[in-house]
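All protein chains of the complex are present and in place, except for one that has been dropped.
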Amino acid sequence: MGPLLQVEGLKKWFSINDSKLFRGEKHFVKAVDFIDFSIEKGETLSLVGESGCGKSTTGRAVLRLIEGTEGKVVLDGVNLYSLKSNELKKLRKDMQIVFQDPYASLNPRLKVRQIIEEPMTIHTNLTKKERTEKVKQIMTDVGLNIMYLDRYPHQFSGGQRQRIGIARALAVEPKLIIMDEPVSALDVSVQAQVLNLIQDLQEKYGLTYLFITHNLSVVKHISDRVAVMYLGKIVEIGNKASFFETPLHPYSQALISAIPETNRTLKRERILLKGDIPSPVDPPEGCRFNTRCPFVMDICKILEPPLTLLKEDHYAACHLYTEGIGDIGKL
Amino acid sequence: MKNFFIKRVLQSIPILFGITIMTFFIMQLAPGNPMETMINPKISPEEMRRMRDSLGLNDPIYVQYITWMKEILQGNLGYTVKTGQPVGQLILERLPATFLLTGSAFVMAFVIGIPLGVYSATHRYKVQDYFLTVISFVGISIPSFFLGLGMIFIFALKLGWLPTSGMVTIGSDFTGLTLLADYLSHVIMPSTVLAMPTIAIVMRFTRSSMLEVLSQDYIRTADAKGLSKNVVYLKHALRNALIPVITIFGLSIPFLFGGAYITEYIFNWPGMGSLGIQSIVAREYPVIMALNLFTSILVMSGNLLADILYAWTDPRIRY
Amino acid sequence: DPVSKSEEGKDSEAKSGGSLTVAFNSEPGNLNPMVYATTSDTNVTHMLYDSLVMPDEELKMVGSLAESWEVSEDNKTYTFKLKEGVKWHDGKPFTADDVEFNFTALAHPDYDGGAFWRVESIVGAVEYQAGKAESVSGIEVVDETTIKFTTKDPAAPFLSGLFIGLLPKHTLDGVNPGEWAKHESNRSPVGTGPFKFTKWETGQYIELEKNADYFKGSPILDKVIVRFGDANTMLASFISKDVDITTVPVAETPSVSSLDYAELVTQNQLSVYYVGFNSKADHFGDPLVRKALAHAIDKENIVTSILGEYGAVADDVFPSSHWSHNPDLPVYEFDKDKSESLLKEAGYEKNSKGIYEKDGKPFIFTFEVPTGTKEREQSAVLLKQMWEQIGVTAEIRSLDFPTLVTKLLPKDDGGAQRAVTADDYSAYILGFGIEADPDEYRSYFGTNYQPPNGYNFVGYSNADVDVLLENQAKELDLDKRQEYIWEVGKKLAEDEIWIPLYEQNTPHVVNTRVKGFNPDFRGATFNAKEWSVE
Amino acid sequence: MTQQVIWEQETEPKSGFFNSDAWIRFKKNKLALFGAIVLSLFVLTAILAPVLAPYDPYISQTKADGTFNVHASPSAEYLLGTDSLGRDLLSRIIYGSRVSLSVAFVAVMIATVTGVILGMIAGYYGKWVDTVIMRITDIVICFPVLFLAISIATILKPSIFNVMIIIGLVSWTTMTRLVRGEVLRVRETEYIEAAKAMGQSNILIIVRHVLPNIMAPIVVQATLQTAEAILTESALSFLGVGVQQPVPSWGNMLNEATSIMVLQFKPWVWIPAGFAILITILCINFVGDGLRDALDPKTKND
Partner (left out) sequence: MENILEVRNLKTYFYTDGKEIPAVDGVSFEIRQGETLGIVGESGSGKSITALSLLKLIPQPPGKIIDGEIIFKGENILDYNDKQMRKLRGNQISMIFQEPMTSLNPVFTVGNQIVEVLVLHRNLSNKQARKKAIEMLELVGIPLASKRIDEYPHQLSGGMRQRVMIAMSLACDPALLIADEPTTALDVTTQAQILDLMNNLKTKFNMSTLLITHDLGVVSESADRVAVMYLGRIVEYADVDAFFENPLHPYSIGLLNSIPSMFKDVNRLDPIPGQVPHPTELKKGCRFQTRCPHAMKICVEEEPDLIPVENKSVRCWMYTNRYKELEGEEWDHYSKLKV
């Protein structure tokens, strides 16, 4: 059996309406630009990158919540991009999403019961009673007191709301859950609670996660594999151990080194990147990272490096490792 | 910016078109035509028929519409049915008066409304704020015809401070400053009446916009810089607070023109509003349609102006 | 007596000059008397133009621009001798050519200003209008100061039809009468009248100055300003002394009566307000029913409550101060019992709700009330109450005048006029008046004048009345004509197809500094020449 | 499962309207509360009109001599005097509240329903549907309200019902724009995305998720439009195309007072109607303002 999720050549360009009325030029935000990755069943793939690099867009395009411009998303053998909208609706049972903002992602006018029940009413034929039973069970699973069945979201704290969001995602027993920064908005102590929960649920239900975040410590803690995005491209993808031991892409190295650490015994050399992330409307030629890369070479400004398998289950897209150009010995 | 401008103008063409169609439609549905306001036993029905024919009133609607549009596109707004006056001229004669009235009302609305709104916002929870709030609601709540008549009664008849109606003192031969003073004394009451609800709305809007802005982070930044309250309010806050108020610019234009119908009527103001009322009563289609076209163009230019102002005050918007 | 005479003389001498502002409620559409003259137009044009003949206070025609005239034996030919030395405001002389020009134009095929009826009876007018003739053969210029009109048949209203302001040939010569409406002279007129046009500020006022060379003698005032605006506003302007003369709504008269510089002057309008019925509609075909409704009306009370001293009860459809009014007519007293017994006689029974019904149809009808005249609207409300008292329900439907017209003169789908049916309307309230000649009633009551051929929208048909109406139109002898018309009035009252309600006079308020303001049915400004100010 | 600890709130939040946050916030706004109370009184008056009115508002009162008792000044017999046709003004004010309030209410219902439906469609479906609806709205907005109202009034014969329709027809545009804007805002929220992600149908998304969340601005706007509707009705009455005699509405009663004579000599004719309008609109505005604050999620305390 292949991977649970297989994404091939996914691309999402947003066209921006500008006022160049008579010029006929169209401009695009190349939010996601031709990416490939796959997730095995029961695995957690983390997608990291800086703000605006296209993580959320990837997540949404994978679920076809926004239509990808190009590409293929195969979930459990079915290409989502070949389905008609009603077929897709049926398949939504298998894939769910949890959002970053615990305040915005729950309809403030619905009770917790209704929120968690809703996917069931769409996808199952359970009776009202059965549904209520199930809601109670899920609430217990995510650590919510079943006494709160009839409360509204605003009567909960951020952490509890995030639990409700997770419970909603779980309600129809999906195969894949996309977690779009589920803990970024939470305080550290609550974040830890929710991370634990996410892990526990994965064990219990054998869930597969696409975990989107910008927090590398969280990535390190939770994922099996890690993909690093930069300006709409995946620049490095590999299993966690290998990735954190030897990050290959200079960008990944910079990212890791930039995390402030409480462990004061370890003094690290910090790689400070220059400047800011360029605009996705017109990204740099060649390697997209070349404007900020400490190791930039001439070739980087011309040729875009392909994502290459460099170690076992560890790919990177960087000319440093292209034979004859960089120094492969660095590995 | 230029492109934006051109685009907006082009966009308004279908709207204008729609306006002409809608006006025409309404006018066609209205029972009666100008001839019927002239019913007279001495004019035989046969003659009436002839007259209708010669005015094209017996043509199918779409033919009438096309004929009318053709003329409009050639810059000819037609002639009044009953009296044969050129509509374009009629409106042009009325235009300055309406501009004077709505213009002064417009200026009043913003010149009075904005400072009061700012004052109210910066005195939130204080007596002054509550007072202004109630006053502004009263301003919104008074029917304009009533306010108008009341003002005439008090300021013109009882106190004798202001002329009762009209735009100039008839038979006077003022020039220069005295003429200006004469205009002012005539315009002050009608424009106050016309502006009243808008003053109140601008004030309420400025107030809430100001309150919103005052809770923004950059105001805290300005405070943290050690700037005085006045600089914070009038430089940092007001400039931002005015941005949403600009939308009222655009919206208030049809409102003021609509209000002018009644205000002009009450104050015998020789503008387009009183012409409008007369024309509707007399079923003078060409006038009504031309008036409509005119106000619509004004309204749209007003909105365009508001957009431009928007871009001007808000550097985040660049078209 | 000599004292008062000398005083009068002193008055006019000493007070000569000055300017006066008179206000009306609407602005003239144009100042061409040949193009749809409305009251607001004639209020101004009366001061600018003269007509060939004009009515005197008793509505008899007397000469104006005509010095004198003779009627031939067969009552068909009128020879007018014109006044000499009359000049247009621009100095050009007025001649018989001007007269011919005006009346020929009215028959021009393209003319559509609504005054063709004035020349319709002239020989050749119809032919000329149809394009079958080069000129109107019945109009003949004899010499510079003599002109002759020939009618096909003796036509009683013909003379009064000549009461229309005359335009100068030299400004309009060569202009197709169909285009007159658009001609610029409408807004910068030249006439022969007592005042000359000086300026027109749209929406504000029209200014006239005196014509010192006026052939009937120079006016006293130097300047007359005509303003227009809403009645209340104009009243306010009067109070603030910006306006010298204005009409006041009846209800407003108390507000000026206390002013020491105000004087109320009444203008008789020769008009009667009435309720009309669609004789084809349910209930109203039966004269008994109409009479029953008439008996239910307390006209006296309406007049005292609404009009006070500016109104009078009317029992005749002809205005009481006009010679056509017959003082001896059937009168329907206010008598509710009589009403009810008449209804019963007509076959009506009171139903459980206290409303009369016949053949299962309750007596409920829609009462069309045009907006625009406050007193009329108020009367309608009172009428409704009065009819309710006898068990008849009128549902008031307010509508503006043009809309009411679409009901009275209905059109078919193609836009052509058609006959009135039972469904078009039931009853309405309106005012009607004599403008120049009672012949106007023919179109309202003649059987042949039912829509689409006339204004008999009540569908009245009475062979006797038809004959009488046709006869009076041909009768030039006033006494005989009066007899015919009195008979018409009597028949109409017997059938009560219209219920006359009241006559309403227009109050004007006049600043006491104004002397000589004396409006009558001919118009408020008819004697502007005599006005003066202190 | 590891320990999951939830901080237990001591009291269960009470449910029901009078315990809702919105009501608690609303209650605190004294002006709004005052407005709500006065309005309720007015509504009550309207409902109980037949009980409260001392006379039939349609009947001209007569004097002993049988003539109509017109323009009688206030007295023990006629508390607020009589009008130009001798009808009891107090009774007419009371009945007028029925007419004015129901005209305003129905008109606003029409405007609201139209506006909400169009705005929702435009905002939710976007694309050409949006373009078409919004262009039409733009067109209607270009017409000054009164002009449009008078024009339509000439098409439809004046009657209470048509006055409702007219006011409704000229005032839906604001609502449409508002609703569209709100829908666009809500459409972007994550809970709508979540609903889409779970495969919910468009209709149910609109009904369950969009509509309830834009109710607050709709309610506020509708409230404020009610005030406007009362004003528009009175303006139409002034121009003679509003509610027609003999039916009393505050608008046409005030219109009767638009006379120098009445202003000057008979204040009892205009003061009650004028104040009825003024106070109602004032109160509606107070309530609307209060609702705005009470329903605004931004002012929601956490």
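Per-chain residue numbering starts at 1, and chain names A, B, C and D are given in the order in which the chains are listed.
Here is the rule we use: a contact is a pair of C-beta atoms (placed from the backbone, for glycine too) under 8 Å apart; a residue touches a chain by one contact, two chains touch by 3 or more.
All values reported here derive from a predicted model rather than from experimental measurement.
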Contact partner of the left-out chain, one of A:Glu87, A:Glu130, A:Asp150 or A:Glu261: A:Glu261
Absent-chain contact - pick from A:Val190, A:Cys293 or A:Ala316: A:Val190
Sites on subunit B contacted by the missing partner chain, in the whole complex: 125, 216-218, 220-228, 236, 239-240, 243, 313-316
Where the missing chain touches subunit A, by residue: 50-51, 143, 145, 157-159, 187-193, 195-196, 199, 214-218, 220-222, 244, 254-264, 266, 270, 272-273, 275-277
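Keep in mind that, in the parts below, only the chains that are shown with their structure count from here on.
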Interchain centroid distance [CA atoms averaged], subunit A/subunit D, Å: 48
Centre-to-centre distance between subunit B and subunit A (centres being mean Cα positions), rounded to whole Å: 54
Per-residue overlap in subunit D, given as positions that touch at least 2 other chains: 154, 258, 260, 264
Touching two or more other chains - residues of subunit A: none
Subunit C contact footprint on subunit B (complex, rising order): 31-34, 36-45, 47, 49-52, 54-55, 57-58, 79-80, 82-86, 90, 93-94, 97, 149, 152-153, 156-157, 160, 163-171, 265-271, 274-275, 278, 281, 283
Complex contacts: residues of subunit D adjacent to subunit C: 58-60, 66-68, 70, 84-86, 154, 157-159, 240-241, 244-246, 258-261, 264-265
Touch list for subunit D against partner subunit A, complex: 1-2, 4, 6-8, 12-13, 15, 189-191, 193-201, 208-209, 212-213, 297, 300, 302
